[in-house]
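Here the complex is missing one protein chain, while the rest keep their positions.
Presenting chain A:
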Amino acid sequence: MTHAPTDARPAISSATDDYLLGMRTIAPLLVAAGPVGLLFGALAAQKGLSALEILLMSAFVFAGGSQFVALDMWTTPLPWLTIALSTFLVNMRHVLMSMSLGPSTTTFTRTQKLVGFLFLADEVWALSEQKAARVQLSFAYYMGLVVPFYLMWVLSSFVGAFVGAAFTNPEAIGLDFAFTALFVFLVMSFWRGKRTGAVLAASGLAATIVYASVSGPWYIVAGTAAGMITAAICAKVFGLESDRITQEAAR
């Protein structure tokens, strides 16, 4: 670690400020993640996992969607290979996420990248991208997002193992919709004009069609691919967005 002279960059906030800002940004999502973790713990306990096994799974895997899918297949004898493969498949979207966020982590050291990306859950990635779209993403801010969210997920699923059947129906109060609402909000925050509209239309259409016709998480791959292809075609046909912005600024 090297420290730049303090007078060289006066406007940049300190690591502590960034960390706290990250924590503040993730705070609303803790409210949404807690019940989901409780639900996961409760369902896992019903499947016969011990509380310690549930704790370990949430701590090692830290990917809600694939953990629920694994529970679905949790029988005796344990189909460990099938579960591992489906975990990989469900989490395939993370390849695109890390590829997309990678260029925004230029200030991270190599170790910070390899350790930090261990915790690249959907919500962490989404808020990091949102930050990086406006200003430079710092490791402190990133960890500010990660630490509370990780602790909330691990602890709530552990508690859920004991609370068990008492907590059953999050649909009744619409809590299952919190995740969708978050992503609707984030879609809107990435709006950059007509091209975004084209990308969203293509990925929404492709994802819906594939979801209706193919089982498994392929709809996310298809929708993302359709959006990327649309963006590439727009760039080929109408020129690069970055060039256009530069030209407009020059005028």
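We adopt the following convention: a residue touches a chain if its C-beta (ideal position, glycine included) is under 8 Å from a C-beta of that chain, and two chains touch if they have at least 3 such contacts; residues count from 1.
Following the convention adopted for this analysis, contacts and distances are computed from a predicted model.
For the omitted chain of this complex, the UniProt record lists the protein as "Branched-chain amino acid transport protein (AzlD)", which is one of "Branched-chain amino acid transport protein (AzlD)", "NADH:ubiquinone oxidoreductase", "Formate-dependent nitrite reductase, membrane component NrfD" or "2-oxopent-4-enoate hydratase".
Within the entire complex, the positions of chain A that touch the omitted partner chain are 25, 28, 32, 48-53, 56-57, 60-63, 66-67, 70, 77-78, 80-81, 83-85, 87-88, 91-103, 113-114, 117-118, 120, 122, 126, 129, 161-162, 171-175, 177-178, 180-191, 196, 199-200, 202-204, 206-208, 211-212, 219-220, 222-224, 226-228, 230-232, 234-236, 240-243.
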